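Now for subunit A:
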Amino acid sequence: MKIELESKAVLSGQHFLNGDVACAEGALAVGCRFFAGYPITPATEIAERMARRLPQVDGVYMQMEDEIGSIAAVLGASYAGVKSMTATSGPGFSLMLENIGLAIMTETPCVVVNIMRGGPSTGQPTMPGQQDVMQARWGSHGDYEIIALAPSSVQEMFDLTIEAFNLSETYRVPTFVLADEIVGHMWERVNIPSAKAIQVVNRKKPENPPSEYAPFKPDEDLVPPMASFGEGYRFHATGLTHDENGRPRTDSAEVQQRLVQRLCEKIRRNADKIVKVERILLEDAEVAVVAYGIASRAALSAVRKARAQGIKAGLLRLVTVWPFPDKQIEKIAQKVKALVVPEMNYGQIVREVRRVAKETPVVFMSKLGEEPHKPAEILDALRRL
Partner candidate 1 sequence: MPVRIWREPLDADKIKVSKAEIHILKDQCKGCDFCIEFCPKQVLETSEELNIKGFHPPIVIDESRCVLCDFCTAICPDFAIFVIEKDCKEGC
Partner candidate 2 sequence: MTEKSLELKHPYERFLRKERMPHIWCEGCGNGIILNCFVRALDELNIDLNNVVVVSGIGCIGRISGYTNTDSFHTTHGRPIAFATGVKLAKPKLKVVVISGDGDLFAIGGNHFIHAARRNVDITVICANNFIYGMTGGQYGPTTPLEAWTTTTPYGNIEHAFNLVHLAAASGAVYVSRWTALHVRRLKESIKKALQKEGFSFIEAVSQCPEIYGRYNKMKTAISMMKWFKEASEVRNFSDPAKAEISPDKIIVGEFVDIEKPSYGRLLREMKAKLKTKQK
């Protein structure tokens, strides 16, 4: 088969792509030059696109022996100074979790895309799910904070992959793109802007000489500047609890306290800068839907239909799932009579919404298997409130 040879990293222009491919293009556009992965439905198209595109832009596509090796290689490449990513689905994501913990502990910028399918276990590989959102937040052991974004369109697969890299580089934290299988496999129009118009954030580099470099000494924003291997800094990183010099400190409660606290606080304190939501028709809303990913598309349609029928409905679409948009939801929960949360799982984000909504009633709409929520079903729920 002859393949078309692009040579540009940013394929500016209008394209008709599926979500997985748009995700790969977003990564390339923001400067990702290393991908290590393992084939898995429904994320394989990302690997395939990267295998074709990365060598064209002097990058490296690496197909590892499993997902554990994939994420480990991604971390290695990132420490060598190259923006890196992997893409997988539930079973692979489960395998990656230990090294995601290592990425958190060693503050390794990297992006992990999880095109969510039905679980648990092998579940329904070709069917959509939103069942990994809590796993993304809590799956690795220990206390930590991560960032997770939930695209709901093919355009957003492109845009939010860029955003994920930028956040990951800014905060030195693994950042997840949590898309469901429908968004990953759906074909839509994508506008890829010019290279100049794409905002690219690179990790902070140390300004002091190697002799004064403490690899885990944070600046005021709680994020330490990051040297790369081979730059003469000769520093050590470890998954063990470590002090600011990277020296293992398995004996000090104080060091453990300070490190874990900082790893969490660098995200919590910057939550306002990280969190993004889309507010639709919420100004005068009396009832509202809180949704993300594929479920938010049906919710939008339902909200519009409800408005047409005289119901003052609105939609809060979560673009950022983690850190959780507490403030944004709280504000709406205080205004409306009730909230509806449709999710393609058996109740995950709804728990967070209930925690924040406090007294405001929250109606949960579960959906498992092939079909996403129908607008009519959500409309029905809005009408019954």
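The criterion applied here is as follows: a contact is a pair of C-beta atoms (placed from the backbone, for glycine too) under 8 Å apart; a residue touches a chain by one contact, two chains touch by 3 or more; residues count from 1.
With respect to how the candidates were assembled, all candidates are chains of the complex that A comes from, given by their letters.
Everything quoted here is computed from the prediction, not taken from an experiment.
*Asks:* For subunit A in this complex, identify the touching candidate from 1 or 2.
*Replies:* Per the touch definition, subunit A is in contact with 2.
*Asks:* If you look only at subunit A, which of its residues touch candidate 2 in the complex?
*Replies:* Answer in residue numbers: 5, 7, 33-34, 36, 55-56, 58, 60, 62, 64-66, 68-70, 72-82, 84, 98-99, 101-102, 106, 228-240, 247-248.
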